[in-house]
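With one protein chain removed, the remaining protein chains of the complex are shown where they sit.
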Amino acid sequence: MPQVAIQVRGGREPESIRRLISAVTEAVVTTLDAAPATVRVIVTEVPTTHWANGDVTLAEAALVSGSAVHD
Amino acid sequence: MPQVAIQVRGGREPESIRRLISAVTEAVVTTLDAAPATVRVIVTEVPTTHWANGDVTLAEAALVSGSAVHD
Amino acid sequence: MPQVAIQVRGGREPESIRRLISAVTEAVVTTLDAAPATVRVIVTEVPTTHWANGDVTLAEAALVSGSAVHD
Amino acid sequence: MPQVAIQVRGGREPESIRRLISAVTEAVVTTLDAAPATVRVIVTEVPTTHWANGDVTLAEAALVSGSAVHD
Amino acid sequence: MPQVAIQVRGGREPESIRRLISAVTEAVVTTLDAAPATVRVIVTEVPTTHWANGDVTLAEAALVSGSAVHD
Partner (left out) sequence: MPQVAIQVRGGREPESIRRLISAVTEAVVTTLDAAPATVRVIVTEVPTTHWANGDVTLAEAALVSGSAVHD
């Protein structure tokens, strides 16, 4: 019956999110011996301006590193 | 003082969400004997590609059933 | 497929929480025309010292009113 | 290691959200003596039609007051 | 930078929860190509009386099946 909520930065490829759902579902089913149908996964994409670690937003961190936001 | 967070699939009619808020507020007020003004309800619409049960997204389930996503 | 998370102050009667679950499930099923089995409700009890409105915890509010914490 | 999730009504200025993140991070660091880098803050903007207090949505409350939604 | 919140029924073995954390972290790292250190996982155990599917709590479902709560 596990319930999984995953927050990731916005802007990922749809295929990436789909694979994430599959892998996490499998991880839950295997380790908890749960019936697959009972595992519910919801993914939320967070704008990089709205997520901060240590008061640095993901958008700002990407600017500093001179590259695209990663992970 | 109850706080209610409801996640539903995206794409519903605005009227449907409005009625949901009213009905859930009423349900909370009645069963908890709470002052109506203290009941806070927040509804989040989740894209059907981002919600999966048993590793089947709601978008995929709708395709299989040959009809619109329901629930 | 709706998912409902409800936070209430700790210390309520178990029967009260059980009735809350029933009433909210019914409210969701009716207004969204959802299959009952797909409605998932999770209730969390929050200690009254850990919940504040306007920087007054529920525990403090109960002291001021000279009565038990309500709603 | 604190984790902070903040929900605000949609439609605020980006600068307002950025200042919110800074102020909340500082508040957490100061009161918990936490290493700044470990403080994670995520802000979610909720449409005013999807947030209700006492079965009045923020959108409706703004109409009644004849002004823009506030706070 | 992914953030994962997992809700499971209460009463599982600590080893089970620990394995769950490892497997889910691995699933996220692999599919999102995320730096492991940035993946944050928080598991919450929900009392079986406080979680219901279709207005049947996990505690009630266990009684009906005549066995311990599963998954």
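By letter and in written order, the chains are A, B, C, D and E; residue numbering begins at 1 in each of them.
Convention: a contact is a pair of C-beta atoms (placed from the backbone, for glycine too) under 8 Å apart; a residue touches a chain by one contact, two chains touch by 3 or more.
Values in this document were obtained by computation on a predicted structure and should not be read as measured data.
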item: Where the missing chain makes contact, among the chains that are shown; value: B, C, D, E
item: Interface with the unshown chain - residue positions in chain E; value: 14, 17-18, 21-22, 25-26, 35-45
item: Touching residues (missing chain, whole complex) on chain D; value: 1-9, 12, 16, 19-20, 22-24, 26-28, 30-35, 38, 51, 53, 58, 70-71
item: Residue ranges of chain C at the interface with the undisplayed chain; value: 7, 46, 49-55, 57
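One rule holds in what follows: only the chains that are shown with their structure count from here on.
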item: Joint neighbours of chain E and chain A, given as chain labels; value: C, D
item: Comparison of A-C and B-D by number of C-beta pairs in contact, larger one; value: B-D
item: Whole-Å gap between the CA centroids of chain A and chain D; value: 21
item: Shared interface positions of chain D, touching two or more other chains; value: 40, 42
item: Chain contact graph, described as a line, ring, star, complete graph or other shape; value: other
item: Interchain pairs in contact, sorted by label; value: A-B, A-C, A-D, A-E, B-C, B-D, C-E, D-E
